[in-house]
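Step one of this worksheet: look at the structure below.
With one protein chain held back, the other chains of the complex are shown just where they sit.
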Amino acid sequence: MSELFPRKQIIGFVFSLVLTAAALAVYFLKLSFAQGMVVLVVTAFVQALLQLVVFMHAGESEDKWVIYGKVFFMIAMALITVFGTLLIFLWDM
Amino acid sequence: MEFFERFAIPNPSLAIYASMVAIGLTVVAIIAGLTYFKKWGYLWREWLTTVDHKRIGIMYLLSALIMLFRGGVDAIMLRAQLAVPDNKLLDPQHYNEVFSTHGVIMVMFMAMPFIFAFMNYVVPLQIGARDVAFPRLNALSFWLFFFGAMLFNISFVIGGSPDAGWTSYFPLAGNDFSQHVGTNYYMIAIQISGIGSLMTGINMITTIMKMRAPGMTLMKMPMFTWSVLVTNLIIVTVFPVITVALAMGTMDRLFGTHFFATTNGGMDMLWANLFWVWGHPEVYILILPAFGIYSEIISTFAGRNLYGYKSMVASMVIISALSCMVWAHHFFTMGQGAVANSFFSITTMMIAVPTGVKIFNWLFTLWKGKIRFTVPMLYSLGFIPLFVIGGMTGVMLAMSAADYQYHNTMFLVAHFHNTIIPGVVFAMLAGLTYYWPKMFGFMLNERIGKWSFWTLTIGFCLAFFPMYITGLDGQARRMYTYSEATGYGPLNMVSFVGAGVMAISFALIVYNVYYSVRYSPRNIGADPWDARSLEWATHTPVPEYNFAVEPQVASSEGFWDAKKKGHALFPGKVEKIHMPNNSGVPFIMGAIFFVLGFSLVFSLWIPAILSLIGILACMALRSFEQDHGRYISVKEIEETETKLRGAK
């Protein structure tokens, strides 16, 4: 039975629960907007990375670097789109 | 009767009624012809159900050519209307419809399938693969594009054409200002073909990354394959953006949401923003494969290897990244502040640097080369100076402060036609002439081809250079007429003459096809141009398995090495080859998407839901189906090989 529950995945799951709890602190501890955003950005991106590496096995095949490259390129493009648009509409309108 | 009223044309004219009759007659003629010559089975077995990348490529090519003529007729109508001041040829509504469909068709349904045609046909051959990674998905991509294009094209006889420009800016494209269903067609037809493009992107990236011949590392890929890889990277990046934007636009029009409305918090500028987040990279999706084709042609006909391979690759990668950071230069005048404008201004100007690197590389490839002035080479040589002019005016437009003067004038129209026609259209015609013998087994006539090159180039200069001047003088784009007092008349007449000369050129291309089908010699061998890369190493016509033995390469010019340096290109021996089976499901799914799109355009919810279920059913069918493909036996391969070698 225990072979069905590998350590790595259980640690990953516990860690993701901890990250979620940390993010919830933003709500329950009534942090300021700036502090809250820092916490949220950190927890969300760490959580995403955790899923990518631990659960999605992104690094296991021969295409490891192509897959990482592709995903990080896309995240970069996504951030450019989000922040570029915010620059146009919110910060410099 | 009330039910059918929605399908009526809101602004009918004699030309539209004539088109209806023509379309009806053509459909009847096609059906009768197919029945009379008993070609239904052939059509279904060999084309509609095919998953062969070469046949799909040819179908893309045919569709693109048909759409080129549809869009070209639109262009002639536009220029004819503007030829003289206060012209009454088209009324304002028709003028709006014509320029909107001209733009959409030329970008989405002409240029896109044209580059997909070459991608599909050439890339697997160039990398020594048997097919693309997902042949059936490839067929689905094609049929989604095809039925998307058909849906868009029927708009002018059923329900009315879109009339808010190819950019379809809100609030003009909203229900208040575009009341008939034209803009619905725009939103849904582009959505359907866009999904197809996204699938092609996934397919091509996988093919190029995973299916290259042994020995072909990334830096040993032919330049066209590199350009296709980078292009598809951009496709996968930006097509999801237009998917979302179109979905939001569709919801605004069909479900009464307020994303892009001017009331209830809506923001019309968000549409412009999302549209150009996709739209600007889209023009690089068109131009990069064109660059790839020029690279192949210039190095073939200069008799030299491509100068600066690494800098070519690096500049394309830089262009692809920069292309996603410049979108706001399309709306410098929208009201955002100087910081945002400066940022986008600078990134835009930066694109000129890698593009300049490429131009110099082509020039250095020509340097000391033994240049053969064939038709493809003429197009490539014409491209360089003309594209530089287009690029330079692009840098002018990139300056946000100065853009307040150019914005929405004919200057802009001249600029982007100056990049797209010598950039993309020349490349497509060059590629068409260059790859024609590989596709069809005979060459296009060179003499007629040269005539069409010169008429096209001269016509182009006559048609678009005057617009730079009228644009700087203040002639606005998308205005259906102008008064005599403005003084734009003579130059617009010159443009009209230029458009006529371009029309002659396209007629010559058609005549060339006809002439060459009849008179061109058929025994041209597999390598009529003395070319350099792998696609020329297999037979003409290409057998369905492409290469009997997997090629083994040591440089980006494997075939040249084999011809001149004694490199052993096919060291292995023939083994049985695994091929995918044909399938009718992609075609059927495409057809159901067409019904879905049509139902959504007219808000017919019951057929829409039924066709959605049909699509899901097709997907479920595919999931449960067990299809392991088939094998071509060694005996069969050897027979084909002997036959094709004899034909040489």
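Here are a few things to note about the model shown:
Letters A and B mark the chains in the order given here, with residues in each chain numbered from 1 onward.
Here is the rule we use: a residue touches a chain if its C-beta (ideal position, glycine included) is under 8 Å from a C-beta of that chain, and two chains touch if they have at least 3 such contacts.
Operating definition for what follows: contacts and distances are computed from a predicted model.
When the listed names "ABC transporter substrate-binding protein", "Quinol oxidase subunit 3", "Ferric reductase-like transmembrane domain-containing protein" or "4Fe-4S ferredoxin" are checked against UniProt, the chain not shown comes out as "Quinol oxidase subunit 3". In the complete assembly, the contact with the undisplayed chain comes from B:Met267, out of B:Met267, B:Ile371 or B:Leu610. Only one residue from B:Ile105, B:Ala173 or B:Ala245 touches the chain missing from this view: B:Ala245. Touch with the chain omitted from the figure is made, among B:Phe259, B:Phe331 or B:Phe506, by B:Phe259.
Of the options B:Thr237, B:Ser380 or B:Thr393, the residue whose C-beta touches the omitted chain is B:Thr237. Where chain A meets the chain that is not shown, the touching residues are 3-6, 9, 12-13, 16-17, 20, 23-24, 26-27, 31, 33, 36-37, 40-41, 43-44, 47-48, 51-52, 54-58, 61, 63, 66-67, 70-71, 73-75, 77-79, 81-82, 85-86, 89-90.
Looking at chain B, the residues touching the absent chain are 133-134, 198, 201-203, 205-206, 209-211, 236-241, 243-245, 247-248, 251, 255-259, 261, 263-267, 270, 273-274, 277, 616, 620, 623-624, 626, 628.
One rule holds in what follows: only the chains that are shown with their structure count from here on.
Averaged Cα coordinates give chain A a centre that lies 37 Å from the centre of chain B.
The touching residues of chain A, when paired with chain B in their complex, are 63, 66, 73-74, 77, 80-81, 84-85, 87-89, 91-93.
On the chain B side of its complex with chain A, the touching residues are 209-210, 233, 236-237, 241, 267, 269-270, 273, 277, 324-325, 327-328, 335-340, 343.
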